[in-house]
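Scroll down for the structure; my scribbles are underneath it.
Shown here: the complex without one of its protein chains, the others still in place.
A, B and C are the chain letters, set down in written order, and residue numbers restart from 1 in every chain.
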Amino acid sequence: MDNAGYNTGSFDGLHQVSDDDEMVDIAGATLDFSTTDDDPPLNSGGYEEYSSSRGMNGAGTPAAMVHPLDDPVPGLGTYEDFNTIDWVREKSKDRDRHREITSKSKESTVALLHRISDAFSGWLLMLLVGLMSGALAGGIDISAHWLTDLKEGVCLNGFWFNHEHCCWKSNETTFQERDKCPDWKSWAELIVGTTEGGSAYVVNYLMFIFWALLFSFLAVILVKAFAPYACGSGIPEIKTILSGFIIRGYLGKWTLIVKTITLVLAVSSGLSLGKEGPLVHVACCCANILCHLFTKYRKNEAKRREVLSAAAAVGVSVAFGAPIGGVLFSLEEVSYYFPLKTLWRSFFAALVAAFTLRYINPFGNSRLVLFYVEFHAPWHLLELGPFILLGIFGGLWGALFIKANIAWCRRRKTTRLGHYPIVEVLVVAGVTALISFPNSYTRMSGAELISELFNDCSVLDSSQLCSYKEVSNTTSGTSVGNGMADRPADSGLYTALWQLSLALLFKVIITVVTFGMKVPSGLFIPSMAVGAIAGRLLGVAMEQLAYFNHHWIIFRHWCSPGADCITPGLYAMVGAAACLGGVTRMTVSLVVIMFELTGGLEYIVPLMAAAMTSKWVADAFGREGIYEAHIRLNGYPFLEAKEEFEHKSLAVDVMRPRRADPALAVLTQEGMTVAEAESLVESTRYSGFPVVVSQESQRLVGFVLRRDLLISLDNARQRQEGVVSSSQVLFTEHAPAQAAEAPPPVRLRSILDLSPFTVTDHTAMNITVDIFRKLGLRQCLVTHNGRLLGIITKKDILKHMAQMANRDPDSILFN
Amino acid sequence: MDNAGYNTGSFDGLHQVSDDDEMVDIAGATLDFSTTDDDPPLNSGGYEEYSSSRGMNGAGTPAAMVHPLDDPVPGLGTYEDFNTIDWVREKSKDRDRHREITSKSKESTVALLHRISDAFSGWLLMLLVGLMSGALAGGIDISAHWLTDLKEGVCLNGFWFNHEHCCWKSNETTFQERDKCPDWKSWAELIVGTTEGGSAYVVNYLMFIFWALLFSFLAVILVKAFAPYACGSGIPEIKTILSGFIIRGYLGKWTLIVKTITLVLAVSSGLSLGKEGPLVHVACCCANILCHLFTKYRKNEAKRREVLSAAAAVGVSVAFGAPIGGVLFSLEEVSYYFPLKTLWRSFFAALVAAFTLRYINPFGNSRLVLFYVEFHAPWHLLELGPFILLGIFGGLWGALFIKANIAWCRRRKTTRLGHYPIVEVLVVAGVTALISFPNSYTRMSGAELISELFNDCSVLDSSQLCSYKEVSNTTSGTSVGNGMADRPADSGLYTALWQLSLALLFKVIITVVTFGMKVPSGLFIPSMAVGAIAGRLLGVAMEQLAYFNHHWIIFRHWCSPGADCITPGLYAMVGAAACLGGVTRMTVSLVVIMFELTGGLEYIVPLMAAAMTSKWVADAFGREGIYEAHIRLNGYPFLEAKEEFEHKSLAVDVMRPRRADPALAVLTQEGMTVAEAESLVESTRYSGFPVVVSQESQRLVGFVLRRDLLISLDNARQRQEGVVSSSQVLFTEHAPAQAAEAPPPVRLRSILDLSPFTVTDHTAMNITVDIFRKLGLRQCLVTHNGRLLGIITKKDILKHMAQMANRDPDSILFN
Amino acid sequence: SKNFEDVRCKCICPPYRNMTGHIFKRNVSQKDCNCLHVVEPMPVPGHDVEAYCLLCECKYEERSSNTIKVTIIIYLCVVGALLVYMLFLLLLDPLIRKRDRYTQRLQDQEEEAEVATPSTLMDVSGSTMLERVEGAQQRWKKQVQEQRKTVFDRHKMLS
Partner (left out) sequence: SKNFEDVRCKCICPPYRNMTGHIFKRNVSQKDCNCLHVVEPMPVPGHDVEAYCLLCECKYEERSSNTIKVTIIIYLCVVGALLVYMLFLLLLDPLIRKRDRYTQRLQDQEEEAEVATPSTLMDVSGSTMLERVEGAQQRWKKQVQEQRKTVFDRHKMLS
């Protein structure tokens, strides 16, 4: 019964019960929850049954308690797909609800309990979201790890173990090859029986390509078959949804299942993509599904968006093990309406999720992310120079990537390329696998690569990146720390540097074509990988420069021989932050995420310097980050809160009707017949109509939404006796005197919004844009000296902004 | 010349130059900067001189560049003291300015440079604020430390050294008495020549009281003589200022100097107060003063408030060495309008300040705060029980403290007690000194006490709180960590516990009467001290309980003998967080501050549990934190953004005029004479008047501010030829045909706000309150069917809210 | 409660005086996770033990092999189920439907009679559980089709 306006034909009790079932039934054949308030119930004919079933149900399940504020006509106050919600209306609906509960709570204990449970339902919901997202993230981590290692071989003492866990207890691991053990068999060993030699290499190579192709094929085919909305990173769409847009099914349970499954496949296939962005989408799906357990959130689009904002924080929290960074990410990057209450709740949810993930312990080392590092090597003020260089590199990469990726995506959108999504994925996956196998730095997964690059070379390390020449006296003294003095590079390191350079080139190119394919794909890991490679290269270069030229004036004071003065791992970290910053234009949240990844406040300044430089450099080439660029590419109705409206236009320049247009379609508060009203609605496509005192005076009374009007007229014709086409439509409080034989009037004051927002025609557009943004309006009426002049909708504003920026105003597709 | 509307009589060039001098001249006899736009220039008679001096000056000093947007009449667009600003107007003024600069920048290189410098001036300002605040905080730390130790004795090898620095190199310090050295002489040693025995004790006691009285007397006398606004914590006032209120001189340079000086005195006098809150005020003063270097911020109240928001973050950042926590504090607790740009900038400024302070290194140990701790002892899930208990204690303490302190402050405000501020301070300081000397835990400063309580007992510690009985085998094994197994308490510890209990009782009582005295006084440290004492007591109790009952079922799994299972220092930290949370109702920022104080993510959950419990418990007794309570006590016009307006009132219930009142005073757009307009203004006290088409139709044209109207009419009478009382006042664009002999009309369309905000009479008040809050309005007009009906001001809303909450609506004092 | 298999103390000892690096693993309790308990046999003579141990780094690690097993198996099951269901929808479903009374209506769906279709579908459902499931399935399929059109054909979203 809470899903008023859902299925219009059968409001019988049986169906009502099943409605709740459907929400938990994921066995395939059920309706996606989010269609429950989807179909416009224009032809509802079962009102009597509906209300009786409501009476029956009211005493039944606890979830279906009596809601005194239910609209009498089903469907009133809901929205259609691809439409924008009215924040003000939603919020005052919630306040009415709350007030009702508060006033009732004084009457009985049950109502008091209801009030208390209502007050705490937000926290409970957050707890559930945190638990569920954390658990899913843990599952994704474990599965992706296993599936990635499956490309390489299989564990004989339990096929479900990945390489590391296969050798968990083995004492055959050596210092050089830390994960070698007899239980783990590579495919070559299983097929041709040898681990060395050309044939083994070829078999491993072929198996690697085979699995990559299989995984990517499965991913794309599952996305196409079950949940097309599961593709992409999801953050642009979530930004748009949080700003008030409605995309039915985008956060549904099928999307959740398919995205979770295919994300693992896509990551494991070796494609240059990460799981961080999609995890935000997964967390939002969890939140949306769990919202259906609480009336407060199920029925109110604004409240639900508060929960989704928190869920975005949860997603980043589990992706990076950074609860505070996640909250700031949600605040800075994703959210639109972020009251303080949401701040507290999202922090709570992010913590719960992080601790759930910590409890699952997917990597077996008590860390939440693979590339957690902990070093405390000091840095010198002069090193800010190279850090800023990395910032410039990051900014350039960010700007370039956005331009190239958008161009490629536009190509996919408009040319024939877009007709072969499966082939595209297979080709890219094949090419990626083919090229990445020979180079060990591309063969490993993105997160592992980053982990390797961030790592500081201690005596305990045996990786190729740490193969320095031994210099005498390095281990003298009793210093117990991990830091080691700078040493000259060995040939192994030079090989590694070459491989890294090639990997950098490859990653840069392949990421551009990968992001935006029809599989779940995040951008954080590839961006960070690019930056980390560049940073490590620069770091090693600096280190060698300082080692061989420690008499130079700039090195003399801090880089004396035998001192550990340059940490290449820190450069990699700064580079990663810079590139991520260039692409997403995050600043504070980025710094905080990196800070939580490293746990040391001492690196905030290098990170900040790099992030700021990167943002400034990238902004010089184009103001928008990758998510905003994708939003614009897709033409979503998103009013960017960050950029200011700079032009001098007035409201009168933006409003409809324009000078040449026909006059505004208005209703009068009395004097119109049902037929006239219906024909006005039929002949136009506007989503709402102002109501005026009379056509002559044009003095504004209120505003009525098209959907509400249609439903009400329909309802009146069917339910109210004697309503015919010539019945009067009345928006006034008191009916005027009528002839006795006249048909009864249709009274519609209840659906009239008596407090529409108005601005005068002289209002500057920057103020109007501000009002739209801050209050979350869908439309606003324009008056002049008290007379109604026109109307401005969100779409009008977006079109106007596009025009001002010399873009095609028709690129704004949705309402 | 930028200080338009400043000194009304002499706009000569000489004075213009000195105007810039005054800003940097702190030699006493100059005008507080913030009066520069103070005096209402109603009787300006020097317009010609003014504009000529402006021409002269425009080519001169770089700070005085040409501002094309300067109002032609000085004083237009400024505000009077104790008034609320109009955010919308200020913001669109800034946008106009920015647009002007942008469009000019295409013309010449100088203008382009001007645009670039304008764009970066915000960052430069932030840098300066960070540097200045960090330096001041460092100075305060050093001075307060020295002055505190001066109560005890003096250093002979340099009187400027405090106790610790006096013994910096001395090798005579022992393990038990770590700061004993021959250079440091206690007063008894200097006066009676002995350090032991009764007479020495008495001399030290007397000297302690003497210094306490002297310091507190100096503090209160300086505050009273030079800057009365320097007293108190300042946070309630800054919250109000940030919401748009104007208090001239509150952030001026005299306030800054006197607050800095007296803060040190007050802290050193041993009163139960901290320096954290006042540091926020100090940072805001710095920001306000530095704003005067940049035209962009000097002339725009809204932009200046953005800087002040960032400065609040800076204040907390230096107070706790927590840049992220500071930003969140500003966001959660202090700020009103906090756009993303401010987020980035305040983060930057907070970092700069923290690093400046780090560079100054006031404590000589590379830490930013005295009570920085770093422990990594694990905690067990079952310990959440005591943590929640601490949360309940913190909540109770918070609620109790707020009630008691507000009652006491109300008493001070209304009874004769308030007439003796100096005596009050002296009495409280004397009593504090008298009682606190015998107990070593009250004798030390609040920050030291907290530091001692937070400290985990390692083998290196020799404090009384760590005097446990030695148990055999404790130091076996080669574990290098600081953690020690739980041991039974020694008699020294029992003594310490008794002393702590007494200290708790004393602190609880004395803090209530101390906070709100006429000296700079912060609340963070006393609150934290209370919580830390309670936490430490509970922690030791738990430890002993677990030690002696390790067979109990709850202890069995994690508290086996020889294990280090309970860390009393952690309990102290959680207790401190709980009490601080109960008093201020901070949550996220509190947790983040504590997290930055300890640097370990593992304690977020205990801290969160305690902070949340504390907030919920305290909220059960009263929704408002100490700062909101003080705001309400003082009747500042502050529209709380956190609490929702819950009542059902409509705009028509709140607006003026009420039913019985005389009709609204309006101007008509034409047909009024100057005399009529002047008499209307004279006969009313409203701060603005709506302009309508005609008295009959009441159709709204615009809104004009009283101040602007007065200035313009005055100006017209003096400057415009032929204007007499019977001249028409015209607000229309085109003058109507007039008789030829009629006096020339006064055209005032330029001061007319053509886009006043309107709501309909049926608008629910919760929506209206939302509009006021989010857009920062000062007033809003109410219409019905296009006719003007009345007006709602911020004060009306606050009065209505007070009425709804059964409080006295006349408690709202300001406009 | 912890599985014996699921804890280990891993000590990494770097090269020391002509000895190569070594990795030692043992399952001991967290308290005993240090060089002295784990490094066996000790590769250096007694007086060098302290110095050698100072260089080693010991980490106590825990995992839950059951969690891993269950996760992987669930994952494989879900993937399998989805694949089977997809094949069913692709191959078998059309065959069954061919002799079904729904044929007509399904073809109607191909044309985009969007508003009317759900309600006509609803008319027939509601009597038995099976039919209701069928109805829900049809609606879901329609919705996926709609999404597929938006994303893959019209490229209106997510491109």
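Keep this in mind: a residue touches a chain if its C-beta (ideal position, glycine included) is under 8 Å from a C-beta of that chain, and two chains touch if they have at least 3 such contacts.
Just so it is clear, the structure is predicted and the values come from calculations on it, not from any experiment.
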Selected from B:370, B:389, B:409 or B:512 as touching the chain missing from the view: B:409
Option from B:418, B:488, B:657 or B:736 whose C-beta touches the chain left out: B:418
Candidate in contact with the missing chain, chosen from B:173, B:720 or B:785: B:173
Residue touching the undisplayed chain, where the options are B:211, B:229, B:379 or B:468: B:229
Of B:115, B:165, B:487 or B:773, the one touching the omitted chain in the full complex: B:165
Residue among B:463, B:634 or B:803 that touches the chain left out of view: B:634
Absent chain, residues of chain B that touch it: 7-10, 12, 14-15, 18, 22, 28-32, 35, 39-40, 42-43, 138-139, 142-143, 146, 158-161, 165, 168-171, 173-176, 178, 218, 221-222, 224-229, 231-232, 237, 247-249, 254, 257-258, 261, 264-265, 360-361, 364-366, 409, 412-414, 418, 421, 459-460, 462, 475, 478, 480, 482, 516, 518, 633-634, 813
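We adopt the following convention: only the chains that are shown with their structure count from here on.
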Centre-of-Cα separation between chain C and chain A, whole angstrom: 20
Geometric centre distance via CA averages, chain C-chain B, whole Å: 50
Touching two or more other chains - residues of chain C: none
